[in-house]
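With one protein chain withheld, the remaining protein chains of the complex are depicted in position.
For reference, chains read A, B and C in written order, and residue numbers begin at 1 within each chain.
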Amino acid sequence: MPGLEDLYREIILDHYRTPRNRGELPVPPARHAEGHNPLCGDEITVFLDVQQVDGVDVVSDVKVSGQGCSISQSSASMMSQAVKGKPVAEVRALVRKFKGLMSIEVDDAGAADVDVPLGDLEALQGVVKFPVRIKCATLAWNTLTQALDS
Amino acid sequence: MPGLEDLYREIILDHYRTPRNRGELPVPPARHAEGHNPLCGDEITVFLDVQQVDGVDVVSDVKVSGQGCSISQSSASMMSQAVKGKPVAEVRALVRKFKGLMSIEVDDAGAADVDVPLGDLEALQGVVKFPVRIKCATLAWNTLTQALDS
Amino acid sequence: MTVDWAAVRADFPILQREIDGRPLVYLDSGNTSQKPTQVIEAMNEFQRTSYAPINRSAYRIAAEATERFEGARSAVARFINAPSADEIVFTKNATEALNLIATSWGGANLRAGDTVLLTHMEHHANIVPWHMLAQSAGIELRWVPLTADGQLDVGDLDRLLDGVKAFSFTAMSNVLGTITPVAMLCDAARRAGAISIVDACQFVPHNVTDVQAWGADFAVFSSHKMCGPSGIGAVWGRMELLDAMPPYIGGGNMIADVRLDGFTCAPVPAKFEAGTPPITEAIGFGAAVEYLESIGMHEVRRHEMELTRYALDTLNERYGDDITIHGPDNIEVRGGVMSFAFRDIHPHDISQVLDERNVCVRAGHHCAKPLMRLLGVNATARASVYLYNDRSDIDELADALDGASDIFGVL
Partner (left out) sequence: MTVDWAAVRADFPILQREIDGRPLVYLDSGNTSQKPTQVIEAMNEFQRTSYAPINRSAYRIAAEATERFEGARSAVARFINAPSADEIVFTKNATEALNLIATSWGGANLRAGDTVLLTHMEHHANIVPWHMLAQSAGIELRWVPLTADGQLDVGDLDRLLDGVKAFSFTAMSNVLGTITPVAMLCDAARRAGAISIVDACQFVPHNVTDVQAWGADFAVFSSHKMCGPSGIGAVWGRMELLDAMPPYIGGGNMIADVRLDGFTCAPVPAKFEAGTPPITEAIGFGAAVEYLESIGMHEVRRHEMELTRYALDTLNERYGDDITIHGPDNIEVRGGVMSFAFRDIHPHDISQVLDERNVCVRAGHHCAKPLMRLLGVNATARASVYLYNDRSDIDELADALDGASDIFGVL
């Protein structure tokens, strides 16, 4: 059986204790989406400011509010760090890449191989050994996708 | 295990082959009731003429129509024979007595002991050993009670 | 591949049971099937070592149980070639499955005056829910008639389908054994702008099923008729339809959120699976599907065709005009369900006499009263075979019928 140390890496606990980009953005101009994890009652809201920069849609700002367990909160915090300032296309690639990391099949198979660095997010790899927690780790990401699509 | 000869006594087969009082009565003046046995699809209709004779309600005529298995048909035939010409009070006592024979609890416990002769009906005693068929044997009797109450 | 059918028979412990020194001759699988050791043991083992809640708890044994439960859903989806396991909704039986469709899809999509097309050979489970919708919502029913040999009379189908919103029909009659031309019927429905709902209760246990090849919109079936436990059945539906439907039963597991003033639904299939599901039963259902797959449904069908042919021939040769077997004689379009009338003896009496020799057949209206009326009878006796039956069972049936002649012969 995988040990808890695989799950609760120090960097994860750090993001949990001091979440980055917490808060809200005024809607509009920002867009937002809410996500639920019915298993544990977690609720998350992702706020996104998307702006055109040189003809490219860019996530110029991101904030996250809501409550959740260490995995969902740290995943949300890392996600916010990773996507802030990135072009939307790159953000979508990152979502696919992250889902690949979580062993979730992505629609277009090749996408998971896209070369986007995961950085801190690699620390969430251990979650895969605890399948129940995969939903915690992906909550923020699914909500992000919803916000992008909205 | 009880043998089939307990169930299919000669007198039962006789009533099955040549049912007594088959037919219908004009309604009104007669009253009637329909009974179903959902288990085997049997349907029976009991027609009753009840008339006052010397201030007493008497079943002056009875007819039975419908289809059914040997047990339900012969029970109906014997029932018709047994009740024809009898005062309603006595018929009700007979119903209770017959249900007692079928091991069915009757509301007022003492009633099953009422001294009404069962005659041919005794032959249906063997049905008790085949619990599934008790519903066949009692179908006509329940329908009779319905007709009396109607 | 040749199957060792004696070994298959030996998988079913109840068939080793003797009553009064004689073996059981179980010919009532159209009603409910017996269970192989593989299924019984899967349930037994699960309850002894692995029983745990589904979907709600995070600890390992709960996660494992959830995985096995969802594994069963995937197995059931694979068995009927559903495009996705999420399109399988577990219900308590096929009856609930049909009610779910009538109430939820019908309630949302049918208005007073809308028409649903059924057939004259439907089981009550595919009639009464529509009658209830007729009462509550004012829909109207139309019926596909039958040919003399008990097949669907599709000569007028396009006219019957005209203006129809849903066509709900059986893939195989539980009385006549008739296998209906499902793909053709679904196609006709689609052309008429109607959805198709297939009551596959009698079909799935005995045949290779491919809901995509059928082109159906919904199909329902029950575990207990296909070697699995009682207490669980399934709806398969196209996600697009399931997704748009309102919930059926409300409670835990089917919600995303509940407030004092309302609720929002979870995604399909959870939306339709309120409350604690049949957990052990799903494990058993999954094991049943795997058991059938291990034999192969092509083989099962071939075995039953052979046995049905043998039964029809044996009974007809032996009893001639004294026996009338309902439904088509061509085994290409019939399964192993044989309803028959024998020498004017009431089916209930036939069943009673056969039981003397442990021959189990059903006597009654088989939950198909409209069809009984069409056949002009109150009831029939019905023998039905499954993968565990063999010729000896048919011979026993034929022999035992002689006993009925002995008692009632002079009618």
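Everything that follows uses one rule, which is that contacts are C-beta pairs under 8 Å (C-beta built on N, C-alpha and C of every residue); 3 or more make two chains touch, one makes a residue touch a chain.
Bear in mind the structure is a predicted one, so any value in this text is a computation, not a measurement.
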Shown chains touched by the chain that is not drawn here: A, B, C
Options C:101, C:121, C:144 or C:363, residue touching the unrepresented chain: C:363
Chain not shown: contacting residue from C:85, C:249, C:297 or C:398: C:249
Touching residue (missing chain; options C:205, C:237 or C:278): C:278
Residue among A:63, A:96 or A:133 that touches the chain left out of view: A:133
Interface residues of chain A (partner: the chain not displayed): 1, 3-4, 7-8, 13, 17, 39-43, 67-71, 130, 133, 136
Touching residues (missing chain, whole complex) on chain C: 13-14, 17, 19, 24, 28, 31-32, 34-35, 37, 39-40, 43-44, 47-53, 56-62, 92-96, 98-99, 123-125, 127-129, 131-132, 134-135, 141, 143, 222, 224, 229-233, 247, 249-255, 257-260, 262-263, 274-281, 348, 351-352, 354-355, 358-364, 367, 369-370, 373
On chain B, residues whose C-beta touches the chain left out of the figure: 1, 36, 38-40, 131-133
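To be clear about the criterion, only the chains that are shown with their structure count from here on.
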Cα-centroid distance, chain B relative to chain C, in whole angstrom: 38
Separation of chain A from chain C, taking each centre as the mean of its C-alpha atoms, in whole Å: 45
Multi-partner residues of chain B (each touching 2 or more other chains): none
